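Heads up, one of the protein chains got dropped from this complex, but the rest are sitting where they should.
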Amino acid sequence: MNTKHTPYNLHPDRLFSSDTKEREISKLLYNSVKSLPIVSPHGHTDPRWFADNDNFSNATELLIIPDHYVFRMLYSQGIGLEQLGIRRVDGSSAEVDFLQVWKVFAQHYYLFHGTPSRIWMDYVFCEVFGFSVELNAENAEFFYHKINAALATDAFRPRALLQQFNIELLATTEGATNCLTHHKKIKQDGLNNTVITTFRPDDVIDPQVKGFSRNIEVLGELTNEDTHNWQGYLHALRQRREFFRAHGATATDHGHATALTADLSSLECQRLFEKIISKTASSEEQELFRAQMLTEMAGMSLEDGMVLQLHPGVHRNHNTSVFQTFGADKGCDIPVNIEYVNSLKPLLSKYGNETKLRFILFTLDESNYTRELAPLAGHYPCLKLGPAWWFNDSPEGMLRFRHQVTETAGFYNTVGFNDDTRAFLSIPARHDVARRIDCRFLAKLVAEHRLSETAAFELARDLSYRLAKEAYQAADF
Amino acid sequence: MNTKHTPYNLHPDRLFSSDTKEREISKLLYNSVKSLPIVSPHGHTDPRWFADNDNFSNATELLIIPDHYVFRMLYSQGIGLEQLGIRRVDGSSAEVDFLQVWKVFAQHYYLFHGTPSRIWMDYVFCEVFGFSVELNAENAEFFYHKINAALATDAFRPRALLQQFNIELLATTEGATNCLTHHKKIKQDGLNNTVITTFRPDDVIDPQVKGFSRNIEVLGELTNEDTHNWQGYLHALRQRREFFRAHGATATDHGHATALTADLSSLECQRLFEKIISKTASSEEQELFRAQMLTEMAGMSLEDGMVLQLHPGVHRNHNTSVFQTFGADKGCDIPVNIEYVNSLKPLLSKYGNETKLRFILFTLDESNYTRELAPLAGHYPCLKLGPAWWFNDSPEGMLRFRHQVTETAGFYNTVGFNDDTRAFLSIPARHDVARRIDCRFLAKLVAEHRLSETAAFELARDLSYRLAKEAYQAADF
Partner (left out) sequence: MNTKHTPYNLHPDRLFSSDTKEREISKLLYNSVKSLPIVSPHGHTDPRWFADNDNFSNATELLIIPDHYVFRMLYSQGIGLEQLGIRRVDGSSAEVDFLQVWKVFAQHYYLFHGTPSRIWMDYVFCEVFGFSVELNAENAEFFYHKINAALATDAFRPRALLQQFNIELLATTEGATNCLTHHKKIKQDGLNNTVITTFRPDDVIDPQVKGFSRNIEVLGELTNEDTHNWQGYLHALRQRREFFRAHGATATDHGHATALTADLSSLECQRLFEKIISKTASSEEQELFRAQMLTEMAGMSLEDGMVLQLHPGVHRNHNTSVFQTFGADKGCDIPVNIEYVNSLKPLLSKYGNETKLRFILFTLDESNYTRELAPLAGHYPCLKLGPAWWFNDSPEGMLRFRHQVTETAGFYNTVGFNDDTRAFLSIPARHDVARRIDCRFLAKLVAEHRLSETAAFELARDLSYRLAKEAYQAADF
């Protein structure tokens, strides 16, 4: 890899404090963990890539079109989504000129100054594709063709990249009715680097999801259960969890609007479920159903050992017009204020003291870190805190997370890093940022005599590698 | 200007990080922008000053009595407002001994340690009046007379100060029924440095404002429209916007209690307006009316190109007794928790994707920065974030703003600095603080290899000067 003309942003000391003492310790810590394998226990890459192992098509389709971090910023500055190659849901989109999209991106690359997208992208350009200059309007075409040429080689096929990136474990996320064909093929091919799935049953749990009724039927067909009956529905979910576990899953994931949980009696559950199925439930009852189902999922996790992840508090598809024209995941999801303490109480009253349950909480509302999440995780045996999420998966966001969470929850009620990405090529970049920032935080504690060097080296390894494996019960892979 | 005995707080490196590397870069960046003209696109100075160009009276009436930052702190420590020369609304106040008020201020100057008021005031003393020692109880009288002597000279007349301060643009703020006499005179006199107005229609939009009914009548008289009729009312507002634009206005400003917006049908609007006009509206309906009017204002902005500013979330005149005795703007306004995501949805659903609309959001609830505001501004084309506002217009507040906003909204969804002040003499001080802090933030990114030096120099200029002009459409002045 050409590092003769390392661009500024790939400086070997990037993201460390400029304080000499902190920087020196950061470097020592980072050097001890930078080559550790990547454990990616929660993310959204496409399993088809690893099943089929086809070459990626071109820079734009790989790096721009699927990355809502990238096109939301461009859109915010007045560049239309069609200009960026985003397809309409009605199929009426014009032919996309991928080179032209790339040029628009390059021309506006300055918009990303100070953002994590810029850091990840520069890493990909430099470390993955060997560029030694910054992308700009003038060299856009050069970048485009050089990237495309690389993508056409065997060394850039998905499985080769898994190896090159030193990825020990990569989890994707699939809906409850997914057939897991790609994961089956991955398994059959005996892939060295493990690609596993995650059970994400929102589509059959959230009555407000489009196509919910049809999903319930499919769930019944797949499991041969009567999913219009409360017990049958639960049995069907249990079966699907088993099916997912057989394809490697160690965790479930839930994208509820709030952290609300409930603990209804069996009779109340049945009656509520009947309303849900017959489409007579009010929106409050729909929320109550999701709340109850989170508790049901916790109960099933206790039975089958799957880790329970909750990613709440996002107003999805806030921009109605963009959603209607271009569909979901188009950069229009906006975090909202949420609360955990009262919301989680029903579930925690039932299962909170179970030492065998692992319940990982995420938030986009950072005001919860010190007020609710660290105190909860610093008490309940089942709770752990997921890393800084989404908009907070950034140098500043990660630093705030450690600064605000550590004193009350400690390090060992956190679970290492999640890249949570669909941008496959950015995975090493994201883990690199996380490792650098964690080492920076530990270095600060050492430099201020709040932590011994010995402990810092152990923690650096734990935060970079061990805690993720342990928290997601991936220790035996 | 005497700088032989520069006081500590006018140290040339003040407000920069004490880290050598960051400080050196900060200085280079700051030196490149410190002499740029001041663009002050949002503030509350008195246009009469610039129209009449009379000398200011004395230090107390200029620097203490109008500055609620100053007297709220003194009041919080048990000093009565009358002791500070604040007049009762009933006109019963005793004669004010301005020198005595000044002495009380000087005696308690230590209360301002660590506050932005102290930074601004020290700058005024040192840079504007040439003092080289700190104000204290002993030298209070010396300060008072020296300031008064300066104020009596031609060099300290308002228009001379505009030039001395290198103010390229200064916007004041006037109510919808204001005759803009002073602005007319300013224009007629062909003032080199532009002083423009801003359209602030709260008085004719918020039914809870004292004198609302009378204001609606005056609005009708000024525009020859039937303002008791929904369409007439809207026409009247359009006319007043045009009138303000003719006096230089490029923006409107709205001080609503919340960020609530609405998108009612024309019929619903008419019915709601009838209730408002007939004083039969409930407080919920009054809130709904304000919400609808924000959307109407956005629609008019799209027609006439005026920038829409929203400054929500303040509990005004929280101290009832002080309000009743001394009136509004007496340091009794307290921020409250607010939310933007759901509140703004009706307006954003209607106009959010308009690239011609410029909607600038402010907040005093910093928990919104990462949770709501940066994600919203990083997506919607019409949205930009105003700078750290009011209590947060301070070194720490500005740093938090950049640290929390930049990673998701970038720099280019922000609009440069607003001094937002009625304290005319502090304007250079405030812009100086903003430039120093922005340069400090950029220097940190450079020192940590997160931004190139080249980009930092360009951004320093953008944040200090260019973005304010562009955001407030002041580029052609």
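Order of writing sets the chain letters: A and B. Residues in each chain are counted from 1.
One rule holds in what follows: a contact is a pair of C-beta atoms (placed from the backbone, for glycine too) under 8 Å apart; a residue touches a chain by one contact, two chains touch by 3 or more.
Source: prediction; values computed, not measured.
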Just name the one of A:T115, A:T198 or A:N413 that touches the chain not displayed here.
A:N413
Touching the hidden chain in the complete assembly: which of B:N31, B:S76 or B:Q270 does that?
B:S76
For the full complex, which residue in B:E134, B:E217 or B:E453 touches the chain that was left out?
B:E134
Among B:D19, B:D206, B:E407 or B:D420, which one touches the chain that has been omitted from the display?
B:D19
Kindly note down the residues of chain A that lie in touch with the hidden chain.
19, 21-22, 339, 341-342, 345, 348-349, 352-353, 355, 367, 370-372, 374-381, 383, 403-404, 406-413, 444-445, 447-453, 455, 458-459
Contact with the hidden chain only, please: which chain B residues?
8-9, 11, 13-19, 72-73, 75-78, 110-116, 119, 134, 315, 318-322, 331-337, 364-367, 391-392, 394-397
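We take it that only the chains that are shown with their structure count from here on.
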Nearest whole angstrom, what separates the Cα centre of chain A from the Cα centre of chain B?
40
